[in-house]
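Single-structure report; data block below.
Heads up, one of the protein chains got dropped from this complex, but the rest are sitting where they should.
Should a chain be cited, it is by its letter among A, B, C and D, assigned in written order, with residues numbered from 1 in that chain.
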Amino acid sequence: MSAAAPKEKPSTNPILWVARPMATAARQFAKSLIRPSTIVYPFERLEDPKFREEVAVAAGKPLGVGAVWDNYRGVHALNIATCISCNLCAFSCPDVCIQMVAVPDAQTKRLKKCPEIDYGKCSYCGFCSDACPEGCLTMTTRYELSATKRADMIYSPEKLYEVFQRKLPMNPIRLERPKNEDAILLDAPLCIGCNACARDCPTQCITMLDIPKPTPKPGEKLPRRIWKEPVVNDSDCVRCGTCISVCPKECLFWGTHT
Amino acid sequence: MSASTPPSPTAAPAAGATASEIELPVIQAPAVPFVEIEALRSREFIPAAKEALTSMIQEQGQAKLIRPVFNWAGRNSLFPLHWGLACCAIEFAAAFGARWDAERFGVVPRSSPRQCDLLIVNGTVTWKVAHKLITLYEQMPEPKWVIAMGNCATGGGPFRTAYSVVPGVDKLVPVDVYIAGCPPRPEAMLDGILRLEDLIRTRKE
Amino acid sequence: MEPGEWERTLRASLGEAVVAVEPFAGTRGRVRFRAGRALDVFRTVHGAGFTHLSMVGAIDWVDHREVFYVVWSDAAKEYAILSTDVPADQPRVASATSVWPSANWHEREAWEMVDIQFEGHPDLRHLLMPDGYAFHPLLRSFKLHEPEELEVKVRHV
Amino acid sequence: MTVTLYSVAQSIAQAILGAIASVLPPAGRGVASAPVVTGLAVLLFAAILLVASMLNTIVLIWFERKLLGRFMDRRGAMHVGFAGILQNFADGLKLARKDTVRPREADTLGFWTGPTAYLVTSLILFGILPVSSGWNSGVLPLSLLLALAIFSFAPLFIFVSAWSSNNKYSLMGGMRSAAQMIAYEVPLLLSVVAVVLVSGSFDLTTIVEQQQNYWYGGPLLLALIVFVAAMLAEMERIPFDLPEAEAELVEGWNTEYGGMLFAFFMLSDYVRALVGSYLVVLLFLGGWTMPTWVPSTLTSFPLAGIVWFMIKTYIVFGVFVWVRAALPRVRTDQLLRVGWNRMIPLALLSVVLAAGVVYAKCLPVFGCVPGLGG
Partner (left out) sequence: MSEMWINMGPQHPMTHGLWNLRVKIDGELIVDADPEMGYLHRGIEKISEDRHYNEVVTLMDRCCYVAGMSWEHLYILASEQALSIAPPERAEYIRTMADEFQRLGSHLMWYAAFVQDLGLMSPFLYGMRDRDLILDLFQSFTGARMTYEYMRVGGVRNDLPPGFTDRARKVMDWLVDRFREYDALCLGSDIFRKRCDGLGVLSQAQCVELGVTGPMLRSAGSSRDLRKDRPYSAYDRLEFDVARADAGDVTARYLVRMEEMRQSVRIVRQILDWLDTHPGPVMAERVPRWLGAPYAPIGREDYLLKRRYPKGVGFSAIEEPHGEAQAYVVNEGGEHPYRVKFRSPVFANLSAAKHYLVGYHVADIPPIMGSVDICVGECDR
């Protein structure tokens, strides 16, 4: 089962001491004299069309990486128009580099929260774009991000939208999300029907349904509340947890439908 | 000029272009033939010399005369310190590898800080190594520059909450250029070096 | 070898030093032993063919601390895990360096990170943190936080 | 008719002084007198030689960088000037502008004089070695000996600068350098003895002219190999670059040097590399002469000697670069062992072979070979 590694003895012929390496180097020299594997960077780039096809491997040039270059995780692109302000990118960021800041929406002229990314902290893991339910935060192939000031590395939503408008190749990998049993459940006795969850739900999938007001038994005091209860439409829910975080009574929780 | 474009003569888009007009210069641009590239870079010397001559005529100042030439020399021969800290050091090495070949720009790593003028902090700086980094920086003779390569050097990166990590090397030494990326691609590193060259081009001291 | 069978074998030579041998997926079992008789356990396990010590780690369970050793037997091609509980106020256990010299750095790290005193260790000093570092970061009581804003150095022009 | 450097310098001096004299009043016409012309010619001679040699050295560095780049499957310096030819000027200018830091514990005198003397002694060699007939500082009967003597100054200055910079790596590098150069001085000289035996002269011009049709590299192949190997050690290039072995001694004996002093070291290293290649060409490869079977149109244009000499030099240097690209560095003790145990016997053997060649040229069979006379 074990392959003993070859054990060559050093050649006794003094000419051969240096001949083989020198011949190898000369062969490389002859090869690279015609075509060295260097990419003249600011003028040629790996994502150039000429590297998209399969470039001959003989010169050590990249091997058709261009064809799959689009997978590269570089700077984000944000489509502000479709962003639903669900916070999922900020939640999923392991480096806490995403902050939700308010920007005016182009159509409604109202402020809405969109991610602002600090590229001095981002580790380009792609968790945010994986988590984005609407596909509005994607990663592009742009990678050059040098700045002379630290503040230049913080990309506001507008700047990310600028990147989006450049129509760079987007990362095409859309994850097929495995099923998961999590859903928003309601701890009904705690609910006061305040409508906060329905108001803040980014996908508008929570509707407040009327519940019958119970007739109080003699001596029993009814809780002061609005007689409505949230109902979550599971197929529309992106499971961002905004409702949970805004709930004043902490009556919504993650759970499994049984 | 937007943050991504390298300060090279060809690839810069119009400065005043609005967001929607900016096209990625690279993908559409046809590959520049080899000879033209070389000619292009070599033409840089002539503007530098011309600038020197004009300023000599205008101001008759010796410092004004030689500064553009020395700036030209300084930016075309940056010797970074051969020092690998962490992950970015591997990309740093890859940039000196065959594919990207940073030596094209005259960037040759030297092992002794005395012979360097560029400290590329390529990785996480811990408090244990902080004073050694400062020593190395101080051992480098003026004029010298510092590039914070990667997120760890920029701001501690994913490790900035850790108990042992300096949250950014700019707390220790003055940083001229930050390169984002985790780790930055070798191209991004070269882009940072080109940006530094752009800084040196207009240096007045 | 089944964990139960091994427990009987170990008990035969070590008696009460072995608390139990729990099944542990992917290994021969997890031997839980009393810290007071650690050296006897190490020698017995070493004698049973586990000549290679891979890892020494420690876990802070707030009320007590656990030290675990991962050993490998070349003959059986199997791992085994030894684990012992030490009280949090007096975390002492005998050093394994006399049995497995490779324990040296691992124990230094465990002392540094989780504050376990290894008695008889030849060179128990800081390994990863600078000398004089007063904390033991991997204790649960040590919390991480975002770094405070420090002054940014600028070049004197 | 041959154009010598001195004649060029003289005519330039004459032209300059003549022009000056023509505008001066008659009382000042004396500036164009013979002694003044000679004096200016000598100065011009030195200046032209120095500048041309330095330029040559800088081009040599560029040549190495480009060649090494191709050996390594990359392009090498290419963006500064056409194909990077201005790269080394940029490096030199930058180093000239940089501060030179003297460590506090370093010895001032040694720290400054070491590199300077190293550079100066290396540059003197250009005056001695002829690049074409007449293109040196006159006829020195013992020019070969003088060149080798000056060539072997280097370990002294390297050691001085290494020791005075007060750094452990520098010190170790300096000691290695001294040991290595002394060990390889002997085989170097012995292999030169073989050439001297055959040519019967210490004058480089004579040695070259005798090789018109018969390069000594042929019959004295062993001496050539020993000479090249010893020269690699003297030039401190891979595989014998132990004094500045980057992996173990950070930058060797120039660890503490930066700025202009480092540029001095760098430049002198390449000056010595150029001189080493010169010597190989002069002693073994026929110098500026070309065999008679080469068409005369290729050898009779003006300055043809220099052109051919440089072509040969750069080919020899290319071989040095090739070796550098392909071989690892040896270890100090191995290097010294090879030096004392292998190279010296081989060099002695080459002397014996040279004696054989000298004897053979008396035989009628070889008597007809031109170029072996003397």
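Note that in this section a contact is a pair of C-beta atoms (placed from the backbone, for glycine too) under 8 Å apart; a residue touches a chain by one contact, two chains touch by 3 or more.
It should be emphasised that the depicted structure is a prediction, and the values quoted were computed from it without experimental measurement.
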| item | value |
| --- | --- |
| In the full complex, displayed partners of the excluded chain | A, B, C, D |
| Contact partner of the left-out chain, one of A:C89, A:V103 or A:C191 | A:C89 |
| Which of B:R99, B:K144, B:K171 or B:R195 contacts the chain that the document leaves out | B:R99 |
| Interface with the undisplayed chain - residues on chain D | 68, 71-74, 168, 172, 238-239, 241-242, 245-250, 324-334 |
| Residue numbers in chain C that touch the chain omitted from display | 24-27, 51-55, 57, 59-60, 68, 70, 74, 77-79, 81, 100-102, 104-106, 113, 126-130, 137-138, 142, 144 |
| Residue ranges of chain B at the interface with the undisplayed chain | 81-87, 89-91, 93-94, 96-99, 111, 113, 123-124, 126, 128-129, 132, 136, 158-159, 161-165, 182-183, 185 |
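Note that in this section only the chains that are shown with their structure count from here on.
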| item | value |
| --- | --- |
| Inter-chain centre distance, chain B versus chain C - centres from mean C-alpha coordinates, in Å | 46 |
| Touching two or more other chains - residues of chain C | 146, 152 |
| Chain B, residues touching no fewer than two other chains | 37, 98-99, 101, 104, 156, 160, 168, 170, 176 |
| Chain B residues within the chain D interface of the complex | 37-39, 41-42, 44-45, 69-70, 72-74, 76-77, 97-99, 101, 103-106, 110-112, 114-117, 139-143 |
| Chain C-touching residues of chain B, taken from the complex the two chains share | 127-128, 156, 160-165, 167-168, 170-176, 205 |
| Contact footprint of chain A on chain D as seen in their complex | 69-75, 78, 322-323, 325-327 |
